[in-house]
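Missing here is one protein chain; the remaining ones are kept as they sit in the complex.
So that you can tell them apart, the chains are marked A, B and C in the order they are listed, and the count of residues begins at 1 in each.
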Amino acid sequence: MSNDFPELASGMAAIAKGFHARGWLLGTSGNLSAVVQREPLRLAMSPSGVDKGELRPDQMLLIDEQAQPLSDSRKPSDESLLHVQIVKERGAGAVLHTHSVWNTILSELYAADGGVTISGFEMLKGLQGVQTHEHTEWLPIIDNSQDMPSLAVSVAETLNEHKAVHGFLLRRHGLYSWGETLAQAKRHVEILEFLLETMGRTLHIQGGVKHGGSHDSQ
Amino acid sequence: MSNDFPELASGMAAIAKGFHARGWLLGTSGNLSAVVQREPLRLAMSPSGVDKGELRPDQMLLIDEQAQPLSDSRKPSDESLLHVQIVKERGAGAVLHTHSVWNTILSELYAADGGVTISGFEMLKGLQGVQTHEHTEWLPIIDNSQDMPSLAVSVAETLNEHKAVHGFLLRRHGLYSWGETLAQAKRHVEILEFLLETMGRTLHIQGGVKHGGSHDSQ
Amino acid sequence: MSNDFPELASGMAAIAKGFHARGWLLGTSGNLSAVVQREPLRLAMSPSGVDKGELRPDQMLLIDEQAQPLSDSRKPSDESLLHVQIVKERGAGAVLHTHSVWNTILSELYAADGGVTISGFEMLKGLQGVQTHEHTEWLPIIDNSQDMPSLAVSVAETLNEHKAVHGFLLRRHGLYSWGETLAQAKRHVEILEFLLETMGRTLHIQGGVKHGGSHDSQ
Partner (left out) sequence: MSNDFPELASGMAAIAKGFHARGWLLGTSGNLSAVVQREPLRLAMSPSGVDKGELRPDQMLLIDEQAQPLSDSRKPSDESLLHVQIVKERGAGAVLHTHSVWNTILSELYAADGGVTISGFEMLKGLQGVQTHEHTEWLPIIDNSQDMPSLAVSVAETLNEHKAVHGFLLRRHGLYSWGETLAQAKRHVEILEFLLETMGRTLHIQGGVKHGGSHDSQ
């Protein structure tokens, strides 16, 4: 067992507090995870139904690959299975899920396209592996579901089909992003939230959404 | 007499500070209450005309079922009777009232419909009793009035007719929501404010309100 | 000489910090004053060109009726004469001036009408003397000018003509409001800023400004 659980838990609580202040984790929504150990898989996971603006490090749970709590009888986040899926598909070290007004709006406006195309912004350079603003980022939109195992399969399929994406949206639900570390995951979320807001506000001025076609695997 | 008045007062002051920071309690608007005792009814109530961003626990009043202060000569919130009404109708443990830009705008835009229909959002799952995003939430809009006893009756009638609602809007006034505890009431307000903002901003892009018909009792 | 100058200075610094955080006093804009003594008139005045988010109580100046500093060689706010004018016309105890995005936008959009009509909002009840939401508030718009004595005369004329107004806008410049105390002035500014934002955002949805006629003296 790795011994940085307290450090990860502190980092998660700090990120949660900052995101809640921005309105990205209101009403106990959203969840955060970080990998404590890979074999067997152990994740530090945020608990279910807790105010993310007041989340304390000691409230973080340790869960296994089946999203079962190991050191606790408290309930981990309902979406823990999605975090596990992303960690396995991407080898991520941390996964963050936000509910923001803009990511919610765009997840609906672009649902017919199956995703959002974001290109040409310098902000994209902050995403891992992106070297230039002349980059086209595809942010897939997956239909929401309460069937978590089924949704986890959809997530795995999407990540398998689009190997370069840095996040995805759940329709009328929110954004998932990740990183090798909590810091990189935080950076990715900030960048994607920024870009979604930028595109959303531009839509206001332009007077609506211009729909593109579906997006090939990349 | 329950002995958690200081604890409730602290919780109320903390919520007030956070909501004021978000712009939901500007200009001494809004009010907060929490049940100290049920028989006879005793509520911890925020005082009238106090800056909610600087509300201290020692400023909270104790009021009775007629909204009369018991331990003080200071004036409780003008809307104390509405808090009493909600506590009685719903058995709530805490009631919160916010004035936000978005709840004010939507209370006017949907006034002709008598309420706002909110459906399909994952955020709805944070409302007590809601298990899925495939839920339709009705947020009634009640006409504003300065006749507080009369308005309390309107509130009681509305809550009686719509037994599943988690809040209501007063037209051109603000949002009321509640919970079994202060934490749940806070969560409900955050969720409803989030959803009203999401719908309001979507209206910008869509170019206006699509009016539905009136809403049957549920 | 009254001995609450330190207390007023502390209050002004606290208000400035909060308003700057909201984006209402960016780039050293805006100014604040409070009456220390009425005969002869002495105002505590914010200094010129200082970051309002970092304004310290010890930076406040004491000025006289001609807006001349009494205890300092530092420069008081350029608009000190307007503060003096408002104090004299209204007997105000404190005057606050903000530059917000929304008050700037509406000061231009309604310039042709000579002011903004705000009615029917519960938030209006927080303005001194207003008992009901069924109130129509007139917020005059005065053309901006760098000729401060001349602008002070325009302000005096406007306040003389509209004896019930609680504030006014300077076109493409900002909002002035006041109160008997710093607390009341702060409340008035928060209420007017809230209402201007509410109306501004509603304009987005409605698709533009509906102009009314000029407004008779009230």
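Keep this in mind: contacts are C-beta pairs under 8 Å (C-beta built on N, C-alpha and C of every residue); 3 or more make two chains touch, one makes a residue touch a chain.
Everything numeric here is computed off the predicted structure, so don't read it as measured data.
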If you put the missing chain back into the full complex, which of the shown chains would it touch?
A, C
From the list C:59, C:144 or C:181, which touches the chain that is not on show?
C:144
Sort through C:10, C:29, C:59 or C:117 and give me the one touching the missing partner chain.
C:29
For chain A, the residues touching the chain missing from this view:
18, 22, 120-123, 126, 131-134, 183, 186-188, 190-191, 193-194, 197-198, 201-202, 204-207
Footprint of the hidden chain on chain C, which residues?
23, 26-29, 51, 53, 99, 101-102, 104-105, 108-109, 144, 146, 170, 172-174, 200, 203-204, 207-209
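Simple rule for what comes next: only the chains that are shown with their structure count from here on.
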Please compute the C-alpha centroid of chain B, do the same for chain C, then give the distance between them in whole Å.
31
Which whole number of Å gives the spacing of the CA centres of chain A and chain C?
44
Multi-chain contacts in chain A, i.e. residues touching at least two other chains, fall at 204
